[in-house]
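The structure follows.
Complex shown without one protein chain; remaining protein chains in place.
Letters A and B name the chains as they come in the text, with residue numbers starting at 1 for each one.
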Amino acid sequence: MIKVENINKQYAGKLVASNINVAFEKGKVTSIIGPNGAGKSTLLSIMSRLLDKDSGSVYVDGTELEKWATKTLAKRLAVLKQTNNLNMRFTVKELISFGRFPHSQGKLTDTDRQVIQHAIEYLDLQVIQDKYLDNLSGGQKQLAFIAMVMAQDTDYVLLDEPLNNLDIKHSLQIMKNIRRLAHDMNKAVVIVIHDINFASCYSDNIIAMKNGEVAIAGSVQEVIRAPVLESIYDTPFKVVTLDNQNVCVYY
Amino acid sequence: MKWLFFSLCLLSLGSLFVGVSQLSVISLIELDSDAWDLLITSRLPRLLAILLAGAGLSIAGLVMQQISQNKFAAPSTSGTIECAMLGYMLSLLLFGNGDALWLIFLTAIIGTLVFVKLIQSIQFKNAIFVPLIGIIFGNIIQSLVTFIAYKFDALQNLSNWSLANFSNILQGDFELLYIAIPCAIITYLYANQISAVGIGKSFATNLGLKYGQIVTIGVILVSMMAATVVMIVGELPFLGLIVPNIIAYYQGDNLKKNLPNTALLGACVVLVCDLISRIIIFPYELPVSMFISIIGGLVFIVLLLKREANDR
Partner (left out) sequence: MTDKSKICLLIILIVSFAVFLLGHGLTADNYQYFLSKRTPKILAMILASIAIALSSFAFQTITHNRILTPSIMGFDALYLLIQVSIVFITGSLSVVALNPYINFSISAFIMVSFSTLLFHFYFGSGRRNIIVLLLVGVVLSQLLFNIANMLVMMLDPNEYAVVQANMFASFGTVSKQLVYLCIPIILLAAIALFKHANVLDVLWLENDNATSLGVDVPIVTKRALLLSALLIAVSTALVGPVLFLGLLVTNLTREWFTTYQHKTLFIGCSLISMLALLSGQVIVEHVFALQTTLSVVINFIGGLYFLRMLLKNQIV
């Protein structure tokens, strides 16, 4: 369980996170939604020690974030930000192997190789595993990075806009795998996501943010409702139910 | 403007009376022939050389900034200085002496034109690219120059240039610097056209100007002024870069209006630096280029960081 308590963060005089209290459970996919500048990525970065907070605390498995050695924490918690520029050429497999770094510090053991192989098969990357990343499409690259995070084999997986710049086919593929990660492997997966319908159909819980605050946090049924979304996005919404899923129409 | 002019006069007067040999107003009034001799053969030429070099190089920077449409372009950041040196070396190589002025001018002009064409042919995302490429371009030419200088035992001349100094300028040495005056006048006459070029090629063409022609005239003016200064005085790094920027900071970008002020301020800066270099380890002198390069480098860095802060 990750618990976030009373987090505040200012950035150039502007509150980007104000008094945030949320929790994330294992075995569940939690989506963080909200308009641009709502503080979604900030929250994700603070939870994963990439960004310092001004006040408040984050507990990972009951221990405060600052008390974790960054090396040990890397075996429990993995985070993937949205821009991943590499200034070196890697093959897909080499990239995924980096996921084992927290466990073996760069010297791969047999167990490591098995985990890497498993991640490759799980995400169906066998065909491209020896290709260089700069020759791949955006979707394939994103999948490779997710495979790296998978190989890291942590209880908590935090992904910042994993669908950015991806087409529908790749988005679906990634969201399905995210759900499998949480439900089959009992991980807590947290994603920052812009597409409300993906969030609605593939997550268990949703946190909606606005102006650095949590507007509402709860199950999909509680959050994906027209009045709630209208107040968050300042846009008229219509929510319909299709095949037991809530789907938003907003144009 | 008035203020600048006033300080320039004051500084000039001060400059005349600083030196190893005593020169006092009284002895001048008493028509002491030694004193007058000193004034005319040494002090006055030195002052004139400083004023002409400072003003000329600053104007050259101003023009360069217009024609390359870049705030950070100047003879020292576009390879002009190094090309002039290359010209001198070629003159040594071909004629056995460094007197072929036309060759020096020609090399400087060609080098600067190459640089201007180079930066025009490439689309830059960032204006800072231009001085960077200019400095590296200058470095490459410089290593060529050193290569030739090594062969011809002319390294001495090279270090003389890199350490600009007004201390050995006497009557008869500096007169070539007067070239700055006609150059400045031509710049003033062409100011409107050069300004139009500074706004952009399509703008200038739209006004019925011959873009290429104006750019070439600008390059010729810049190269002649910069080459003369480096031949006679030495390098005055970053002077042509910072002076126009300071003036533009206070007065905007009107070339015609800025031209006299740029000239005045440039002369003032060199004069002040020259005075410091004469006083600091009196009775010895330090090369003035050191102060200019240190002050110029600092101001340049501040300008860069400031610009970047504005961009963000």
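Heads up, the rule we're going with is that a contact is a pair of C-beta atoms (placed from the backbone, for glycine too) under 8 Å apart; a residue touches a chain by one contact, two chains touch by 3 or more.
No experiment lies behind these values; they were computed from the predicted model shown.
Participant: Would you mind spotting which of A:Y59, A:F101 or A:Y250 touches the chain that isn't drawn?
Facilitator: Result: among the candidates, A:F101 touches the missing chain.
Participant: Of A:K14, A:K75 or A:K238, which one is in contact with the hidden chain?
Facilitator: Of the candidates A:K14, A:K75 or A:K238, A:K75 is in touch with the missing chain.
Participant: For the chain not shown, which residue from B:W36, B:W102, B:Y150 or B:Y249 touches it across the whole complex?
Facilitator: Hidden-chain contact among the options goes to B:Y150.
Participant: Please output the residues of chain A touching the missing chain, sorted low to high.
Facilitator: Residues of chain A in contact with the hidden chain: 48-50, 70-75, 77-81, 84-90, 94-95, 98-99, 101-102, 105-107, 149, 152.
Participant: What is the set of chain B residues that contact the non-displayed chain in the whole complex?
Facilitator: Where chain B meets the chain not shown: residues 122, 126, 128-129, 131-133, 135-137, 139-140, 142-144, 146-147, 150-151, 163, 237, 280-281, 286-287, 290-291, 293-294, 297-298, 300-301, 304-305, 308, 311.
Convention: only the chains that are shown with their structure count from here on.
Participant: For chain A versus chain B, what separation do you get between their C-alpha means, in angstrom?
Facilitator: 58
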